[in-house]
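Omission of a single protein chain aside, the complex is shown with its protein chains in their original locations.
In this document, chain identifiers A, B and C correspond to the written order of the chains, with residue numbering beginning at 1 in each.
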Amino acid sequence: MSYIKPKFRHPRLQKNALGFTVADYDGAISTLCAGCGHDSISAAIRNACFESAIPPHRIAKVSGIGCSSKMPTYFLGKSHGFNSVHGRMPSVATGASLANRALTYIGVSGDGDTASIGMGQFIHLIRRNVNMTYIVANNGCYGLTKGQDSATADLGSVAKGGAVNPFDGIDLASLAILQGASFVGRSFSGDKEQLEPLIRAAMAHNGFAFIDVVSPCVTFNNHTGSTKSYSNTREHLEPMALDFVPMREEIRTQYAEGSTQSVTLHDGSVIHLHKADSGYKTDDRMGALNAIQSGNDADRILTGLLYLDPNSKDLNTNLNLATRPLNELGRRELCPGSKVLDSINEGLR
Amino acid sequence: MSYIKPKFRHPRLQKNALGFTVADYDGAISTLCAGCGHDSISAAIRNACFESAIPPHRIAKVSGIGCSSKMPTYFLGKSHGFNSVHGRMPSVATGASLANRALTYIGVSGDGDTASIGMGQFIHLIRRNVNMTYIVANNGCYGLTKGQDSATADLGSVAKGGAVNPFDGIDLASLAILQGASFVGRSFSGDKEQLEPLIRAAMAHNGFAFIDVVSPCVTFNNHTGSTKSYSNTREHLEPMALDFVPMREEIRTQYAEGSTQSVTLHDGSVIHLHKADSGYKTDDRMGALNAIQSGNDADRILTGLLYLDPNSKDLNTNLNLATRPLNELGRRELCPGSKVLDSINEGLR
Amino acid sequence: MKKIKGINDFVVKFANVNGTGSASANHLFAKAIFRMGIPVSPRNIFPSNIQGLPTWYEVRVSAKGYLGRRGGVDLMVCVNPQSMEKDVASVEPGGYFVYDSTKPLAPHLKRDDIHYFGIPFTQMCMREYPNPRLQQLLKNVVYVGALAAFLDIDFSVLKGLLNDQFKGKERLISSNVHALEMGYHYARDHFKCPLPIRLKKGGNSAPHIRESEHILMNGNTAAALGAIYGGATVAAWYPITPSTSVVDAFSQYAERMRIDPGSGKRNFAVVQAEDELAAIGVAIGAGWNGVRAFTATSGPGLSLMSEFLGLAYFAEIPVVLIDVQRSGPSTGMPTRSQQSDILAAAYASHGDTKQVLLFPATPRECFDMTADAFDLTERLQTPVILMSDLDLGMNDWMSPPLEWDDDYQMDRGKVLDAQQLDEVEKWGRYLDVDGDGICYRTLPGTHPDKGAYFTRGSSKNEMAVYSESGDDYVQNVDRLLRKFETAKKYVPRPKTHDPIPVKNPKTDLKLGALFFGTSASPSYEAVEMLAKEGYPIDTMRIRAFPFHASMDAFIHSHDLVFVIEQNRDGQMRRLIINECEIPPGKLVSVLNYSGTPITARKIARIIRETLQSDDAKANVVPLHSETV
Partner (left out) sequence: MKKIKGINDFVVKFANVNGTGSASANHLFAKAIFRMGIPVSPRNIFPSNIQGLPTWYEVRVSAKGYLGRRGGVDLMVCVNPQSMEKDVASVEPGGYFVYDSTKPLAPHLKRDDIHYFGIPFTQMCMREYPNPRLQQLLKNVVYVGALAAFLDIDFSVLKGLLNDQFKGKERLISSNVHALEMGYHYARDHFKCPLPIRLKKGGNSAPHIRESEHILMNGNTAAALGAIYGGATVAAWYPITPSTSVVDAFSQYAERMRIDPGSGKRNFAVVQAEDELAAIGVAIGAGWNGVRAFTATSGPGLSLMSEFLGLAYFAEIPVVLIDVQRSGPSTGMPTRSQQSDILAAAYASHGDTKQVLLFPATPRECFDMTADAFDLTERLQTPVILMSDLDLGMNDWMSPPLEWDDDYQMDRGKVLDAQQLDEVEKWGRYLDVDGDGICYRTLPGTHPDKGAYFTRGSSKNEMAVYSESGDDYVQNVDRLLRKFETAKKYVPRPKTHDPIPVKNPKTDLKLGALFFGTSASPSYEAVEMLAKEGYPIDTMRIRAFPFHASMDAFIHSHDLVFVIEQNRDGQMRRLIINECEIPPGKLVSVLNYSGTPITARKIARIIRETLQSDDAKANVVPLHSETV
C-alpha cells in the first residue's frame, strides 16, 4: 500500500486558476504495492488535471479490471468513476462520451486489459476517435492475477519464474499510430517531467489521445531479465521532452533558439517539443512508425509525443452530434408527440 | 446461386501428382449470389490445393460466420470443415492446429468476421504464428446481414443507400505486417493468376500466412461510389505477379533476365516474384508498410506477396510440441500411471 | 372433387426464390386485403442467405381476426421449381395450386385431390418485357393480378397501393398496373373466377376487428418508434438477423424527427459497434452517464452480452436491450422464429441475477413497452429486456394504431441534481432510503463537491466504497432482491379476458392457459376452438417478468394450466415454477419449436390430447372436488 505523497508541503497549498489546490484532485489512499509504477501515473494525472485547472467534477474516469484499472479510485476523488469489466472499457467510454460531450474523459487501463482481452475494443475505439485520454499502465504482465506475461511482454523477456517469453510483444503505440489514432504518446511512469505535460496535451486534444506508459510492476516484473523493470526501462529510455502551454497562458521556460518545435491544438493550447536535432515530425504517421522501429532496432525506447493530428475530428463531430449534451435533452427535444405519430399511423393503413 | 464451373472440360480430367482430378477438390454447389467474389476465391483455393497436390482429406477448413465463412462448404468436399461462431475462428483454428499438426489448415473469414468482431482474436492469432492459411474475403461490408459497412470500408466510400462512411477503413494487410505476421499477401478475387500461386505459397509456408483478398459483394457493395466494387478495384489495382514452384518441381515458365526474384520456403518450394523494377523486398517489414502506404497515397492497391519471413517459427515449434500429432497419443504417452501418483500422494502427507 | 370453401377465411402461400423481388409483390397482395378491411396476417419464411434459395410468404385471411398461424395451405402460388414438390404436398385436400405453366407440370407433381391452375407467368413476361430484370420483377406482379381474379381482390385498392408506393413515378405505376391486369385477365379468361375461397369487403369480420381502426406494421419498426418516443438518444448495436431492422428503423426515424432545428445537428447517436459486447458496453456507458440508451440483438448476441448484463444488474445501470429471438442454440436457424431465450435472459450472467423482461405480443405493444422500458430501466436502475421474436419483429401484423399521450412525462427515476444534492442530508449511492431497494443515483458532472462516487461491478458498501465484507455484500444483494420485488409494481400486468361460455363442458376441471408474445394470437384462437368442443379454458397473457401476484392467483385457482410457448424446454414454464413456487404437475407445456410460428391447430390438438389422455385424468386432482 502506498499513498501518493507530495514531495514538498508547499505545492499542495498552491492554487490553480480555478482556486483548487492539488489536494482537491486527490483520490482515495492507494492499495497498490509500495513502489508500483501505477501510483506515479495516478500522481501525474492528478497533477496534470490540477495544472490544467480542469474542475474535478467535470472529469469522468473509466477503467477496466486490473491493478492499473484500480487507479481511478486513487486520483480525482471528486470525479465520478466507473470500473467496468475486464477489457471492455473502450465501449463504456464511447457510450459515456456520447451521452455527455461536455465532460473530460480519462480512461485508464492495463496492458492485459488493453492488449489481450481488450484488443478488439481498443482498435475500434481508435477508429471512432472518441474524445478521451486513454492511458495504458504497461507493465508487461498481469499484476492483479499474479504476474503472468501479457501480450506486451517483449520477446525474450524473462518471467519471475525464469520462463522466457517466446512471443513478440505488441507495441501499442505503433499499433495506435497505424490504426489512425489522432494523438499517440509514450512515456515512463518514472518520468513525470515528460508524463505530466503529455497528459495535459492529451486532455486538450480533440479526439482520441493515447498514452502508453511503461509502469513497472515491482512485485512481479521488476527483476533482472524483465524488460519492463525500472532499471531496464531507465537504461533504454530515449525521451523527447515536451512542454504544454494552455491557451492564453504564457510560456514559462525559455529554450535555446531552434531547439523547439511547436504544435498548436484546436483549442489554442500549444505543445513545445524539445529535441532540436532529431527532426522528428509529429504529424507524419509513417515517419513515426519508422522512428519507433529504428528505436527498437537500436534497443531504445522512444518516448514523448509520437504522433498528433491537430485537425482531428472526433466521434461527436463525425456523428454530427448536437452541441448540447444528449443527457441534457428532455421530452421537448426528444419526443415527437402524438401528431407525428398519427401521421405515421396514417402511412400504415 | 452460382456453381464454380470449369472453363474447359479438359483441366477437370487432368490429374495431379497424387492422381486426383480437380473435381476431387470440389465442394457443394454454392448458395452465394451469382457473381459474388467469394465464389472465385473458392475456385482459387480448390485449384491451389489441386495444383499443390495436397490430399483433400489432409486439409481441414475452418471459418466464422458470414457469406464468406460459408465458402468452405463450396470447396474441398472431402475435407472436414468447421463453421464456428462469428469472429472466433482464430481460436478454433489454434486449437485444431495444436491437436493435429500434421494437417493443412485453411481458414476463411470475412472483413466483418475478422476486422470487427474478430479483431482481437485475429491479432492474437498472428502473434501466435499458428501454422495455417488465413484468407479474408474482403468486400467492405457485411454481406449476410444485408450490406452494412464493415470496418474495412474505406473512408468516404458510399454505401448503396448513399451514406458516406466517416471512418477510416482498417487495412488488414498493414495490420498483419505490423503485428508480425510471417506471411502477408493481398490479392483480388478477380485475379486468379496471382491469387492461386499466392494461396499455394501460403499453404507451403511454415507459420501464419495471411491473404487479404478484395472480393466484391455484387448484391450490396458493387455500385459506383463503393471502393470495393469490381470496377473500382480493377481500376486501382497494382498487382505484383508471382509464381509458386513446389519443392523438386521444375520451373515451367521462363522469365526475362533480371525480372524475377526468388524466395525459398522452409520446405524447399520457391516463390518467384516478377516485378523487376520495383526493388520490392519481401523480407522488409517497414519497407512493406511504407510501400503499401505509398500505394494508398497514389490511390493504388498494391497486391501480391507483401511480406514473408522464410525462417518463421510457428506456434507448434515455439511450444516445443511433439512431432507426433497430439491426437495420436494414447494412454501410454499420456497417463503417468499409479506409481507416479503414489509418489505425488507421498509429497502431500 | 372437394373444393375448399370460405369467405375471408383461408391461407394463401407463395413459393418464391429469394432475391427476385417477390417480397414487395407479396406485400402488395397482403396489404390490399388489409385495405379491404379484411383481417390478414402475412408471414415471410426466408432462408439465411441472400439470393437463389426457396423463400415463402404465407398469408392468412381470417374474418375473425385470428392473426396467428392456422396451419395448412388452401391456395399455393408456386413460382419456384426448386421447392415445387414440397409445395404441392403441403396443400390441403380440396385446395388450389397456382403454378408457372411455362414448363409443363411434371407428372409426379399431380395430386388428384387438389385443383391446378397453370399460368405461363414466365412466358407472358418474356413476351411482354424487354429486359430480364423487369421480366423477373413483374412476374411477381402478374401473379398478384391473377389472384385478384381468383380471390376477388378490389382492383382499385391494388391500384391505390401502387400509387402510394411509386408516388410520382408514373412509368412504374403504369407498368405495374399493366402487369396486374395481365394476370387478372389471364385468370378470368382461363378459369372460373372467383374461387370458392374468396374475399368479401366488409364481410363477416369479428366485432373487435370491425370496431377498431387498424394499422399494418412489423414489431421491429414499432419498437424503434417506441425508442424514439421513449426518448432514447444512444443506440448501439451489431447487425444480426432478425434484430437488425430495429436500429435501422430507429436511425431512419431519428434522421427525420431528431434533428436539432437550429443547427441541423443530431439529437441522437447511433453506433454500429464492432460486436455485441461493445454494443451493450456503449449502451451501458451512456446509461451510466444519464441518457436513455439501448441495444438490439438476437440469441448469439444475448450470449455475448451476458457478462455486461451481470455488470449492469450489479452496478445498477439503466439500459434497454431488445432481444428479437430466433431459433437457437448457437447460430441455429437465424431466419426462423422461437421464444427460446427466456431463461438465458431472465438469469443472464453468472452469479445470482434476475433481469426484468417484457413480452410484447403486438406491434402496438412493441411500441408501448419499448417506450415504457426506458421509464422502467431508469426507475429500477437495472437492465430491462424486451423479448420480441422474428415472427413479431419482422412480419407485418395488424395492430391497433400507435397512441401517444402528449402529457407524458419521462420518469427518470431517482436521480439527484445539484440542488437536491445540496439539500439532502446524508447521501450514499446505495442507501435504501425509501425501503424499496432503489437508491438515489447521481450523474457525472452534476455538482462540484457532492455526489461523486465510483461505479463498479465488484462489491461495495452503501456509501459506494469498495468492500469485501460479507455483511456489505449480503446487504447489497438482498436489497437487489427487494428491488426486484418492487419491480412487480411497475411492470405491465398480465391480461385476462372474460371466459368464453361453454354449453356442455366435457370436463369439470378448471382449466387455464398461460402464454405470451407471438404465442398469444394462436392461443386465443385455439381456446375458442376448444370452447366449441366443450373445453372451457381461462386465459392469462404474461406481459412481464417478474410475474405479477395475479399470476400466482390464476394458477392456484385452476386445476391444470397449459403453458404455451415456442421452445423445446418449456422455458417459461420453468421460470414460473421457479419463481412462483408452483407444483410443476399443474403446469402442462404446449410447445412448438420447429422455427415456424406455432399454429392454433397444433395448440388445440395438444391440449385436446392431453385432456383426453388417461394421464391427465389420473394426475390431476380438481381443486374444487371433494377428495381433499
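The working rule: a residue touches a chain if its C-beta (ideal position, glycine included) is under 8 Å from a C-beta of that chain, and two chains touch if they have at least 3 such contacts.
Remember, predicted model here, so these are calculated numbers, not experimental data.
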Partners of the unshown chain among those that are drawn: A, B, C
Which of B:S52, B:S79, B:N129 or B:S215 contacts the chain that the document leaves out: B:S79
Identified contact with the non-displayed chain, of A:L13, A:A34 or A:L155: A:A34
Hidden-chain contact residue, picked from the options C:F314, C:W427 or C:F547: C:F314
Which of C:G168, C:G470 or C:P501 contacts the chain that the document leaves out: C:G470
Contact partner of the left-out chain, one of A:D24, A:D149 or A:D168: A:D149
Those residues of chain C which, in the complete complex, touch the missing chain: 47-48, 299-300, 302-304, 306-307, 310-311, 313-315, 327-336, 338, 340-341, 343-344, 347, 349-354, 456-459, 468, 470-471, 473-474, 477-478, 481, 567-569, 571, 574, 577-578, 581-585, 593-596, 628
Touching residues (missing chain, whole complex) on chain B: 55-58, 60, 62, 72-73, 77-85, 88, 90-100, 102-103, 120-121, 123-124, 128, 319-324, 326-327, 329-331, 333-338, 340-342, 344-345, 348-349
Residue ranges of chain A at the interface with the undisplayed chain: 1-2, 31-34, 65, 67, 83, 85-87, 116-117, 119, 142-146, 148-149, 151, 219
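Simple rule for what comes next: only the chains that are shown with their structure count from here on.
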Computed distance of Cα centres, chain C from chain A, in Å: 44
Where chain B touches two or more other chains, by residue: 116-117, 119, 151
Numbers and ranges of chain C residues touching at least 2 other chains: 274-275
